[in-house]
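Just one protein chain is left out here, and the rest sit where they should.
The chains carry the letters A, B and C, assigned in the order they are written, with residues numbered from 1 in each.
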Amino acid sequence: METELNVEKVQALLLRGPYHQWLGLQVLSVGKGTIEIKAKWREEWIVNPDGRYTHGGILAALVDLTADWALFSSTGRGVPTIDMRVDYHRAAMPGDLTCRGSVVRAGKQFSVSEARIFDAEGNLLASGRGVYSTPAQKS
Amino acid sequence: METELNVEKVQALLLRGPYHQWLGLQVLSVGKGTIEIKAKWREEWIVNPDGRYTHGGILAALVDLTADWALFSSTGRGVPTIDMRVDYHRAAMPGDLTCRGSVVRAGKQFSVSEARIFDAEGNLLASGRGVYSTPAQKS
Amino acid sequence: METELNVEKVQALLLRGPYHQWLGLQVLSVGKGTIEIKAKWREEWIVNPDGRYTHGGILAALVDLTADWALFSSTGRGVPTIDMRVDYHRAAMPGDLTCRGSVVRAGKQFSVSEARIFDAEGNLLASGRGVYSTPAQKS
Partner (left out) sequence: METELNVEKVQALLLRGPYHQWLGLQVLSVGKGTIEIKAKWREEWIVNPDGRYTHGGILAALVDLTADWALFSSTGRGVPTIDMRVDYHRAAMPGDLTCRGSVVRAGKQFSVSEARIFDAEGNLLASGRGVYSTPAQKS
């Protein structure tokens, strides 16, 4: 499969998803087995109105989708998640997030990919990995 | 710690969170180490406009928060997630979801709890577990 | 696939593995999507000569293999693990262990299964789950 690796193409595919739009995703860079995506903070992300930190489920979604789309150079599309793990490192305060994904191993049936989520100051907020269904596509 | 276990109390605490409001959560029942929560489907949950199935990050958020609040009878509040795992069993089509959580082990520092997410027909869509920070509270 | 569910058959298949022999496995019961296995403690399991508790890697192996063989009624054999998660609940002191596995969801390509490990007093020591590769077999 020939895949033209460019930010615009991934951005267009990614943004077809309503939840991706809601997360305010912007693709910053796409490489071979890597991706960098920005997510735009919104008030609805908050889990606790006192502490005002972001819900773990938002960070989980970002880990999932970033790891998934880091596989783009071999998959050419978003692929189904089989399972995922997320570790939470520190509270995510209001502000846009930067998500960096990289492939651990691209396999013929399953692929493992990981992602790290950072705040504007470069603090690591969450990280994790998932297994994705990546069967060879028929041409 | 004495905790009055009732649906109204958990509902009020849970719904303080803007993301919980956005997810349309409604507490159906609360027991000792268990909880049942309904989530109201919305268009923004969709990951793929063709397939119209729900984003894995929504299901991850539901697993996380349901497992977390299943600990309510021992914690009396939402507690920080240390890490979480989610397994995806089948595509979640549009429709409200039912989330059932139960405590695996309530510990003095960490507690493990799990959750399962079902569609209206009772199909298991996703399941998972998390570790939560539950240090003894000072009175 | 017709599978005769009996303890002797699973015991014979399971014990073909040298590591399973080393773990002193004994199949106690086999059901539809469930299994119970005993593991015989040995001195080499210890991680710390002072505390004398069992290495987490032994418990991880027991979770993996118990969840795997809980799938026996649908697989008829041990199947490859795609990934696994283990939670540690309390230190495992010297003594034989009882391992109980049950299927979460048997799928056509992947299956999720879980296991819990208990000591002789019935204390829950560790628990976890794995995803297994279970493609339909050609007859």
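The rule is simple: a residue touches a chain if its C-beta (ideal position, glycine included) is under 8 Å from a C-beta of that chain, and two chains touch if they have at least 3 such contacts.
Everything numeric in this text was worked out from a predicted model, so none of it was measured.
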Absent-chain interface as seen on chain A, which is shown: 85, 87, 89, 104-105, 107, 112, 124, 127, 129, 131
Positions on chain B where the hidden chain makes contact: 82-83, 85, 109-110, 112, 131, 133
Interface with the unshown chain - residue positions in chain C: 16-22, 43-49, 55-58, 60-62, 64-65, 78, 80-88, 128
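Just so it is clear, only the chains that are shown with their structure count from here on.
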For chain A paired with chain C, centre-to-centre distance based on mean C-alpha positions, whole Å: 33
Centroid distance [mean C-alpha coordinates] between chain B and chain A, Å: 22
Two or more partner chains touched - positions in chain A: 82-83, 85
